[in-house]
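Of the protein chains in this complex, one is absent; all others appear in place.
For chain A:
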Amino acid sequence: MKHSVNRPPTPDAAEDQGKEPTLQEIINIKLIESGEKERLMELLRERLIDCGWKDEMKAICRAYIKKKGRNNVTVDDLVHLITPKGRASVPDNVKADLLQRIRTFLMSAAL
C-alpha cells in the first residue's frame, strides 16, 4: 500500500525495547501464549455475572445515559465512568479465586 510513503518515523518503541520486560509483562505473555488468559477471562466473566457485578455496571450506565440523553453519550464516556467503580466493586472472593488460579498456573508453568 502506498500509505507507507506518508508514514511517520517509527515511534519510540525501539527505545522501550531496550528495557527488560517487567515480570508483569512476562506473566502476561505466558498466560496469552498458553491460552490460559482466555480461559481465565471466560471464568472471570462468568463470576462477575453470577455475583451481579455486570448488572450493577449496566444499571450505572443506564442511569448515566438517562441523565445525559441517549445521543450525548459515547462508549468512551461509559468506559471512563465505570472503570474506577468497576475495579473497586469486584467482590473479594472473585479476586481471590482468580489470583489463586494464576498462582497455580505459574507454578505449573515453572517460571
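As a convention for this text, a residue touches a chain if its C-beta (ideal position, glycine included) is under 8 Å from a C-beta of that chain, and two chains touch if they have at least 3 such contacts; residues count from 1.
One rule holds in what follows: contacts and distances are computed from a predicted model.
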item: Listed names "Aldehyde dehydrogenase domain", "ER membrane protein complex subunit 9", "Auxin-induced protein" or "ubiquitinyl hydrolase 1", with the criterion being the UniProt name of the chain not displayed; value: "ubiquitinyl hydrolase 1"
item: Which of A:I29, A:A96 or A:A109 contacts the chain that the document leaves out; value: A:I29
item: Sites on chain A contacted by the missing partner chain, in the whole complex; value: 1, 3, 6-8, 11, 13, 16-17, 28-29, 32-33, 38, 42, 51-52, 74-76, 79, 91-93
